[in-house]
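One protein chain omitted, others in place.
Now for chain A:
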Amino acid sequence: MNWLADTLTSSIGKKWLMALTGLSFCVFLFTHLAGNLTLYGGRAAFNAYAEQLHSLGALLLVAELGLLLFALIHVVTGLTLFLQNLKARPVRYQVNKSGGGRTIGSATMPYTGLLLLLFVVFHLINFSFVDKTGTTIYDIVTQAFADPLYVLLYVAAMIVAAIHVSHGLWSAFQTIGANHLKYMPAIRILSILFALVVACGFGFLPIYLLISA
């Protein structure tokens, strides 16, 4: 199996790992957002959604472990790529100008990525690894977002996430080799749209909860 290790640890292999795990996270974001939209339905709707999700039992555990594994791959590979890329240019340019290829998303990928990692840990401590005896997840969420500081933090995190996926989505297609002169413009537009969906979809929820609190 030496060939497999050689292939996956090569520069392109590492990029595939980033692309495949990254695309999976995009799918996850989409389903997570769909679930969260039940918050607009009020206490009953959101708690029913949470209950339904937890009734999946072992299936949910498998999905969570899968996400954890993918997160580990994405973070470790991403950091490796970041450090290797720093090493690849030991003497930096004195005058640095873009030829017009870079975007805010592409230029900040490692940084937005690390911020998102911090956010995910914070988010899990907030809403996942929290004592839920005698209360419901709806109450925990609405209590949290009654605090403007939380709202600000979450909205900021969603803007960071949007910047990250605005480059990540189309970049993943390019990396797995799905670049075609006919479809690429559409994929690039899709990335921007998806970034907007993430920013607005997730971002408005805390604001809505703050206003309605």
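In this section, a contact is a pair of C-beta atoms (placed from the backbone, for glycine too) under 8 Å apart; a residue touches a chain by one contact, two chains touch by 3 or more; residues count from 1.
The rule is simple: contacts and distances are computed from a predicted model.
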### Task
Could you tell me which of "Branched-chain amino acid transport system permease protein", "Carbohydrate ABC transporter membrane protein 1, CUT1 family", "NADH-quinone oxidoreductase subunit F" or "Succinate dehydrogenase/fumarate reductase iron-sulfur subunit" is the UniProt name of the chain missing from the displayed complex?
"Succinate dehydrogenase/fumarate reductase iron-sulfur subunit"
### Message
From the list A:A107, A:L190 or A:I207, pick the residue that touches the absent chain.
### Response
A:A107
### Summary
Among the options A:A44, A:V76, A:I176 or A:L193, the absent chain makes contact with A:I176
### Task
Considering the whole complex rather than only what is displayed, give the residues of chain A touching the chain that is not shown.
2-3, 6-7, 10-16, 81, 84-85, 87-102, 106-107, 109, 167, 170-171, 174-181, 184
